[in-house]
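Structure record follows, encoded as C-alpha cells.
As you look at this complex, bear in mind that one protein chain is not there, while each of the others sits in place.
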Amino acid sequence: MATRTLEAGAAGHGAEPRGKRDDDGQATYLVAVAEGLWEEMERDERVFLLGEDIGVYGGAFKVTEGFIERFGAERVMDTPIVEETIVGMALGAAMEGFRPVAEFQYADFMSSGFDEITTALARYHYRSGVPAPVVLRAPSGGGVRASSFHSFNPEPWFAHSPGLKVMCPAFPTDAKGLIKSAIRDDNPCVFLEHKWIYRRVKEKVPEDPDFLIPIGKAEVKREGRDVTIVSYGMMVHHALDAAETLAQEGIDVEVIDLRSIVPLDTEAILASVAKTSRAVVLYESHRFLGVGAEVASVIAQEAFESLDAPVVRLAPPNVPVPFSPALEDAYLPQVTDIEDAVRKLSAW
Amino acid sequence: MATRTLEAGAAGHGAEPRGKRDDDGQATYLVAVAEGLWEEMERDERVFLLGEDIGVYGGAFKVTEGFIERFGAERVMDTPIVEETIVGMALGAAMEGFRPVAEFQYADFMSSGFDEITTALARYHYRSGVPAPVVLRAPSGGGVRASSFHSFNPEPWFAHSPGLKVMCPAFPTDAKGLIKSAIRDDNPCVFLEHKWIYRRVKEKVPEDPDFLIPIGKAEVKREGRDVTIVSYGMMVHHALDAAETLAQEGIDVEVIDLRSIVPLDTEAILASVAKTSRAVVLYESHRFLGVGAEVASVIAQEAFESLDAPVVRLAPPNVPVPFSPALEDAYLPQVTDIEDAVRKLSAW
Amino acid sequence: MATRVKDKKAAAEQWRVGLSDDQLKDILHKLKLCRYFDERMEALYRQGRLPGAIYSGRGQEGTHVGVVYPLHDDDSLFPTHRDLSAQLTKGLELRRVMAQFWGRIDGYTRGRDGNSHIGDWQGNRTWTVMSHLPIAYPVACGAALAYKRRGEPRVAMAICGDGATSNGRWHEALNVSAIFELPVVWVVNNNQYAYSAPNPLEFPVPTIAERAQAYRMPGVRVDGANVLDVYQATGEAVDRARDGGGPTLIESVSLRWRGHAGHDPAKYVPKELLEDYMQNKDPVKRFEELLRSNGVVDDTTVKELDERIQREFEDGYEFAQNSPFPEPGDVTKGLWVEDGYWTSEPGRGGGTQT
Partner (left out) sequence: MATRVKDKKAAAEQWRVGLSDDQLKDILHKLKLCRYFDERMEALYRQGRLPGAIYSGRGQEGTHVGVVYPLHDDDSLFPTHRDLSAQLTKGLELRRVMAQFWGRIDGYTRGRDGNSHIGDWQGNRTWTVMSHLPIAYPVACGAALAYKRRGEPRVAMAICGDGATSNGRWHEALNVSAIFELPVVWVVNNNQYAYSAPNPLEFPVPTIAERAQAYRMPGVRVDGANVLDVYQATGEAVDRARDGGGPTLIESVSLRWRGHAGHDPAKYVPKELLEDYMQNKDPVKRFEELLRSNGVVDDTTVKELDERIQREFEDGYEFAQNSPFPEPGDVTKGLWVEDGYWTSEPGRGGGTQT
C-alpha cells in the first residue's frame, strides 16, 4: 500500500478552515466550502474525501488544505488519475455505508468519469433501492483565462442525467450550507464550485454547525418590480452589478439565484415572473441546451399569461471556451450585455 | 495482428443492402441506413467503418451485414470493447485523411466514450483548424422493452457539446439522405438511429447515389393550421398518428420533424408557429433539458408575438427508462397523451 | 456454503478439496439448477413468451458456481449480464428472478430492469447489474475499501468477461486495487468470445491471467470445466484477500455455448470448438460424473435432484406469472431516497396483463 509521509506535505497544519477567515470574520467562498466539509467530517465519521492531490497537497485550489493532518490519509485519500474509478469507488463505499465526497481537480474532468457518474451513480438507486450518498465536488466555470479544458460548465449534462442533484452556489453562505446539505443528503449530488468566485467573494458565513441551505431552493438576491433575472453561479454577481446601474436608470431588477439546478425551484421562478412579467434568463453554460433553456421553457409554459414580453436568454455562444482575454470576454456575457438586454426588455 | 476467417461469418454475402428492399422496392429505415453507408463506401475509399461486431457479425442490429465481404476487414473493422479508443482512433484516422464511421452498439454506450467524443472530437477543430470528419452512428431510443441501458436518448448531451452536428432522422429517406450527408460533411457528426423505427417504417427511398438530405433542415411532415407539433425521431410517428385522430375532430395539426438537432432549424419552427400560434414540443429524451427545452425556449423568445397559448412540452419524466411494459408505457408519451395535449392547447 | 468442513472423509480424499458430501451435493444442485434455468428460459424466449433479452451462461456454470461458492454471505459480488448463475449461487430466489424477467413488481428491481440486470444488495450483497462493461469493477474497489477501512473480514468479488478486459475501467480498477491492497477478487469469465469477437481480437497476450503481473498481484488461470478447480483457486484468493493479502486475478476458461444473446445464432463460433466443449468440457456433466464415481450421488439421488429443480422452476414460473406489473403511476417514484418508495410496500395494482 502506498503510504505517504506527511512531513513532505504542504497542506497546512490541520487547523480548521475557520481560522482562514479574515479579521472581520468573513469567509471567502473557498473557505466556506472548506468549513462545510470540515464540519461534516467532524460530525460524521462516515464522511471521507477522495480525489487527486487533495491530501498531502491540499487540493489544486487548496480547499482541503490542512485536512489530511486533522483527519488522516484514510479519510483524505489521494488517488491516481482515474476519474471513472474515483466515482465508482465512491459509489461502492457509499453502498457499504460510507458517505464519500470526491473531488474532481476541475469540473472539466468530470467527462473523464462520465459513465460512472451518469450510468452507475445516477441510476443505481432507481433500479435497486440502494441509497448512494455520494458528493462529487468540482471547480467549474470560466472568467479566469484558463481556456477550454479548465473552464467548462458541465451542469447541463448532469441536470439531464436523472438521479443526480445538482448545485451551483454563488455565495459563500450558500456554498457552505449547500455542501453540508449535499453531504447529509442520501442521493448522489454534483456540487459545482465556481473558481472565479473562490477568492473574490467574502461573507460573514454562519458558524452554527447545523446551518444548512436546503437543496432545491432558489433565493431572491435582490428584489425588484420591473424585470426578473434568473441566474446562478458567477452570472449572479454580474446580474447584481447590472441591477445597480439599472436602478439608477429607474429599472428595478429582481435577481433570482437558483443555487440548485436539480431540483429546480420553479415556484420561485414563477412567483417572480408573476410579479415582473418580464424575464431574462442568464447563464454561463453554452446557450444551446444550457440550464437557461429549461428555465425559459418552464416560464413559457407555466407563466404564459403573466408575460408581457418574450423570455430572453443571455448566455455564451456554442463554442468551446477560448483562452485569449479578447475572446473570453466576447464569449462570456458581460455586465453591460446584461444591462442592454434588460433595457431592451423593459422597453418592450 | 488478429485475423478473422470470413467463412465463420454470419454477415451475408457481400450483396448490396438495396437487395433487401421488399418486393415493392420499399426500404426499411435500417436498410436505408445500410444503403447510405454502402453507397458512400463505394463512392469514397477514405470512408471506413469501425466498431464492435460490425464485421464478421454484421452489427448488433445487422446494419452492416454483408459489408465485410464486399469491403474487406480493413474497411469494416471489428474492434475490442473500447469506446474511448474507437472514437479517438476515428479522430486520428480522420486527421490523416480518412473518413471514419464508428458504430456504437447502442447509443447508451456513448457515455463510455464520452470524453473522446465531447472533449477530443468535438473541440479539436475549433482550436486547431484541423477538420475531423468522423461520423458516430448509434441505435438510440426506447419503446422496445430494453430498459435503462439500451434505450437512452443521448442527443441532449451532444447537442450541448459544441463542435458536433447531431441528427435524429425518423424516416428511411431522411435516414439515408442524412447519413450520406454526414459522411460527406467535414465536421464530426453524431448520427442517432432509432431502434424502434428500424424495422417498423418503410419507404420508397431514392436510389440516386447523390441523393442527400441537408443537415440542419427540418421538414413539415404534415401541414396544418391549428397547432404545431415540433418533434423528431420516434415521436414524429406518434405525432402523425395523433394528428389523424385530431383531424377527425376538426383540429388541423402541423407536424415538424426536426431531423437534425444541431444545427437546429429555428426558421422552420418559427415559420410554423407564426402560422398556427400554438406549439407542442414533443420529444423522447428526459423532459428536463431534453431537446425540447431548446425548442420551447427559441419559440418563447422569437415567436412571442405570434403565440396565442403557452408553449407546451410533452416528454418522458426525469427517471431512467424502465423495463416493465407497464412502466415503459407510462414513461413514454403515448399517442393519446399527444392528442390530449393538443386538444387542451387548441381549446386555450 | 462457504464454511469449509474439514471432516475425516474430506481430509482423506484430496479430490473433494475439503468439501463435505452435503456441500458437494449442494454444488451439484446449483450447477444443475443454473443449467436447467438457462435452458428453460431460452425455450420460453424462443416461444415468444419472454419479454426483453436473455444472455445464456450455459457452459460456464463451472466458473459461476465455482467462483462464488467460497464467498461468505456478507461478501459482495459484482457480476455482469452473463453471470446470472453466479447470482443464483450467491442466493437470489428463483421466484423473484423470474418475476424480474417478466417485468413484475416482485422482481428484484420492481420491474425497473429486466433479465440478468438484477441484484439484491440488501439481501445477498449482489450488485444490480448494469450493461456498461465493466462498470462495476471500480465499484467493487469501493466496497472493498469499506471493508478494509472498517477492518471487516470481508471480500468483494467482481466478474467480467474476456472482452471487458480490454476496456479502460478494467485497468483502472485492477491498478487501484493493487495500490491500495484492497480485499478484492477479480474474476474474468473467459468464455472465449465477446459477442462475435474471439480472444485474439480483444488482447494480444495468450492469457489474461498473466496480465496480473502488470498489477503485481497473483494471476491464476483455471479450467472452468472443473468446478472444484475453480472453487479451490478462487477459495485461496478469497482467503488471501480476507487475510489482508490484497487482490488476485482469476481467469476461468470455458466456452460460451450459446449466442451472445437470445437472437444470436453464433455462427462465428467454429463448430468443432463448440462440439468439443459441449461433449468433453461440460462442467455440469463432469461434476455429476465425479460425484457418481465417488459414490456421493447415484441414479436415485440425481433423479430426485432433477425433479426438485423442475419443481423449483415451475414454482418460480407460476409465481412470476401471478405477480402483478408495477403500477404505471409509480414510474416517477423512487428516484430520490426521500420519497420512500423503496422502503415501503410497492403498489400492486398493475394487473398481470399488459
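The first chain written gets the first letter, and so on, giving A, B and C; residue counts start at 1 in each chain.
The working rule: a residue touches a chain if its C-beta (ideal position, glycine included) is under 8 Å from a C-beta of that chain, and two chains touch if they have at least 3 such contacts.
Quick caveat, the model's predicted, so the values are computed rather than measured.
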{"item": "Contact list for the unshown chain, restricted to visible chains", "value": "A, B, C"}
{"item": "Residue among B:39, B:52, B:65 or B:115 that touches the chain left out of view", "value": "B:115"}
{"item": "Residue of B:62, B:123, B:150 or B:287 touching the missing chain in the full complex", "value": "B:123"}
{"item": "Residue touching the undisplayed chain, where the options are C:17, C:44, C:179 or C:274", "value": "C:179"}
{"item": "Identified contact with the non-displayed chain, of A:63, A:146 or A:312", "value": "A:146"}
{"item": "Option touching the unshown chain, where B:36, B:59, B:139 or B:163 are the choices", "value": "B:163"}
{"item": "Hidden partner chain, residues of subunit C it touches", "value": "166-172, 175-176, 178-179, 200-205, 210-211, 213-217"}
{"item": "For subunit A, the residues touching the chain missing from this view", "value": "2, 4, 8-10, 52-53, 56-57, 60, 78-85, 105-106, 108-109, 111-112, 145-150, 317-320, 322-327, 329-331"}
{"item": "Touch residues of subunit B, complete complex, unshown partner", "value": "1-2, 48, 74, 79-80, 82, 84-85, 87-98, 100, 115-116, 119-120, 123-131, 162-163, 186-187"}
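Here, only the chains that are shown with their structure count from here on.
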{"item": "Chain closest to the middle, measuring from C-alpha centroids that were averaged per chain", "value": "B"}
{"item": "For subunit A paired with subunit B, centre-to-centre distance based on mean C-alpha positions, whole Å", "value": "33"}
{"item": "Subunit A-subunit C separation of Cα centroids, rounded to whole Å", "value": "41"}
{"item": "Sequence positions of subunit B contacting 2 or more other chains", "value": "108, 111-112, 148-149, 317-320"}
{"item": "Contacts with 2+ other chains: residues of subunit C", "value": "109, 112-113, 117, 130, 132, 168, 335"}
